[in-house]
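Every protein chain of the complex appears in place save one, which is left out.
Here the chain labels run A and B in written order, and each chain numbers its own residues starting at 1.
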Amino acid sequence: MLGKRPWRMAAIAAAISLLVAGCGSGDSEDPTAAGNTVVIGISEPQHLLPTNATDSSSAQVLNSLFYPLVTFDAEKNPVEVAAEKISVAKGNRVWTIKLKPGFTFHNGEPVTAQNYIDAWNYGAYKPNAQGGGYFFDRIAGYADLNPLDPDGDGPEKAAEPTTNKMSGLKKIDDLTFQVTLSAPFASFKSVIAYSVFFPLPKAAFSSDGVIAKGFEENLIGNGPFKMKGSWVHDDKIVVEKYADFKGVVPKVDGVTWKIYGDQMAAYADLVDNNLDVQTTIPTDALANAPADLGERFQKSENSVFEFIGFPTFLPQYKNPNVRKAISMAINREEIASQIFLGSRTAAKSFVSPVVSGYRENSCGEPCEYNPTKARELYQQNGGPKEIKITYNVDGGHKSWVDATCNQIRASLQVNCIGEQEPKFAVMQDKLQKHQDIGLIRLGWIMDYPLMENYLNPLYGTNGGSNYYGWSSAAFDTLVKEGSKAATPEASIKKWQEAEDILAEEMPVIPLRYGQNVYGYSERVTNVEVDLFSRVNLYELETLA
Amino acid sequence: MFRYIVRRLLQMILTFFGATFVVFALMFANQDDPVQALAGEKPVSASLREALTERYHLDEGLLSQYWYYMSNLLTGDLGESISGREIGTLLEDSWPVTVRLSLMALVIAAALALGAGVWSAIRRGSVFDNGILAFTLLLLALPIVVLAPVAQWIFGMELGWFPATASRNASFYALLLPALVLATTVVATQLRVTRTSVAENLRADYVRTARAKGLAPRRVIWVHVLRNSLIPLVTLIGVDLGVLMSGALVTEGVFNIPGVGSKLAQGIRTEDGPMVVGFVSVLVIVFLVMNLVVDLLYAALDPRIRYE
Partner (left out) sequence: MSDPTLPATIDTRPRSLSGDAWDDLRHSKIFWVSSGLALLILLMAFFPTLFTSANPADCTLSRQYAGPSGGALFGFDYQGCDVFARTIHGAGNSLWVGLLATLLAGVIGLFFGMAAGYFGGAVDAILSRGIDIVLGIPFLLGAVVFSGRLSGAGDDGVTAVTLTLGLLTWTSAARVMRSSVVAAKGQDYVAAARMLGASPARLMFRHILPNAFAPFIVVMALLLGANIAAEATLSFLGVGLKGDAISWGVQIAEAQKHARVAPAPLIWPSTFLAATVLAFIMLGDAVRDAFDPKLR
């Protein structure tokens, strides 16, 4: 029996373990950049098929593999890139998109109008369950591809869509196609800059409307870089220059998108110069970033907007004056500088400064910190004895909620507690069931740079992110009129009028605007991070 | 002996179904809204919600979900995670690095526990014994969520002794720091148990007999005493695998190791039922095999124990 030699056995077991542990390792080196290439840190993208990719990591990668129809200039106005000309007729309903000639996909296929139509139809078709599918809902025929369950969660099944082609998409010739919207929208051109509107080559489909197996791991795009090898999940995605690219050529020869599960780990690599760019330095590392990185620690604006909402079913917050008093009790600047260490700025309007039409301090006095006035107003209007702010604990919100509560407690002389829920979905659920969850923390990142992309989803009666249920017919009408207006300027005017209603009603307390806080290694220069928290790959350079 | 092993293997099948069912039920209980968890805080369109709910049977009961899962599993199909990836491939990708990491941690912990444990048992009450006591307490008092980032900062970033992060194909050296951190989760208990049982055995009759026979003190301790003291330690190593996996959830995240731990943490966070159950199923099998080995080792170490 083995029993006679336990020692030998133990020794052998230990030796085997060490061998297993030691071997099979070190054969592939870390993706430390060599030559004129850079390493940029991201999280694992949820998806890379453009119509399914809605997180910022996949947007970054897709941006290297694809060339968008339009992009935004310094004033956030859309300008054509892969499109030669985008024109509009019939009161902002029918849009004609003409593509630049000579572009090819990375497999040599020419880029045609049909590639866009196929990709968009795939994205909108309900059984494909694409995360970015809702972007197509302005296009005529979207509803036919997305029949809704007649009784919600009930036993009745939704009807199968009758077609997988949107009636609003029409090919004119190889390089031109026409998009008909279901309702006029003056700023549609801004919407199609988003990555869900990228084209897909014929090679992406194994048959009509079916994506070929393995395509997502080996994407073929129309952009400046092509995949070098497949997507190595949880590890890296390597892209290299595409020689036949006809657009603006980037200055680096390739990018390694290095995938991190935890952004603190990415930061450790950045400090060690194993990573060239990190677009979002985690808040916990910010205190050390200026010392660790010096000049290589930078900030730029992004579209994040953070606020606190008042669920309308709670009677104690019905009075707008109570809401204003709570708003005045909060010292936004102190929290932005001491809790967020400058990675946020104080917000005093209801839309982010990155959109045209933004006005500084449109909120006015109610967003200024004034503890004395806040307490007077609060007591006159009989605010509740205890204030509760509910937040999802997986998002790193504890610090600022605690600090906000401390301020409210000091200013209003009432108790304030931060209530934790494990996940955002639990908060949503409690809201739907009208449970007393107090104030709720919320945030928003825009899909396209328009005021409308803040006003409608956040405050519109049917807004997708209007979780607190505020509703104003006058506000809805103004937003709708703005969307239909003849020119973008006329739109903005209507939208600003709508924002003024928000300032009177205070359905939410604006708290902070986001900032990209990014850092880079000693190897690279000309690092810019845009509104969507993406590195500008066309400017980025390595130091020889 | 053979019959014993066969019986244990049969029991394993039962445990496997039990454990997967419990985990499945837990995930089911934890499931608030996986579709929303996938989308983060972005609103989910009604159309997308319906399509995903149907694809993953999210609106059906616990038993029927478990049935779908098991019937696929028995045909060798681990299924797809809710984010649309093959769980089989995910496992293949993440398994090797975690095995290496935890083996390294186990070996480090066991070596430290044996060496230091025996020494402090011999020198009970000495400076060394008290020093080791204080040190293990410090490790015990510092939760791994503190220890891992602090170790990364001090040894990886400030002193630069180790790489700050590792990756899937990390070298032995790159995994050393995470393995050390992971080893701290189990070394304290192992060391204390070793010390206690060695101290106890030192006073046993057979030791006195061995000494009286004139055996070299070194031989008495390292052969007679240690062999009998190993039993509780071996038991612990079987249990420790679970502790190590919990530790790996945090350690792998901090050191960016795309192993089982970090995937599992991600699956739990995103309420990805199929993925968590797939990973746990494999973990459970490893546990069961490890524990069978541990039980067989008992018999090997202690001739008084007989399995029929």
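A few remarks follow.
The working rule: a contact is a pair of C-beta atoms (placed from the backbone, for glycine too) under 8 Å apart; a residue touches a chain by one contact, two chains touch by 3 or more.
Being a predicted model, the structure only gives us computed values, none of them experimental.
Residue in contact with the omitted chain (choice from A:N77, A:T163, A:S206 or A:Q338): A:Q338.
Residue B:W153 is the one among B:Y68, B:W95, B:F128 or B:W153 that touches the chain not shown.
When the whole complex is considered, the residue among B:G115, B:P143, B:G160 or B:P217 that touches the unshown chain is B:P143. Counting over the whole complex, chain B has residues 11, 14-15, 18-19, 22-23, 26-27, 29-30, 133-134, 137-138, 140-146, 149-150, 153, 188-189, 192-193, 196-197, 199-200, 203-204, 231-232, 235-236, 238-239, 241-243, 245-246, 249-250, 264-265, 268, 276, 280, 283-284, 287-288, 291, 298, 302, 304-305 touching the chain that is not drawn. What chain A contributes to its contact with the hidden chain is residues 284, 287-288, 331, 334-335, 338-339, 393-394, 398-399, 402-403, 406-407, 410, 417-420, 422, 435.
The rule is simple: only the chains that are shown with their structure count from here on.
Separation between the centroids of chain A and chain B, computed from CA atoms only, is 36 Å. Residues 1-3, 6-7, 9-10, 14, 17-18, 20-22, 24-28, 30, 46-47, 54-55, 126-131, 133-134, 137, 146, 148-149, 153, 158, 232-235, 259-262, 264-266, 268-269, 271-272, 274, 394-395, 423-426, 428-429, 442-443, 457, 464-465 of chain A touch chain B in their complex.
On the side of chain B, the complex with chain A involves touching residues 32-33, 36-43, 45-48, 50-52, 55, 59, 83-85, 89-90, 93-94, 96, 99-101, 103-104, 106-107, 110-111, 149, 152-153, 156-157, 160, 163-165, 167-172, 175, 179, 223, 227, 230, 252-256, 258, 262-263, 266, 269, 271, 296-297, 299-301, 303.
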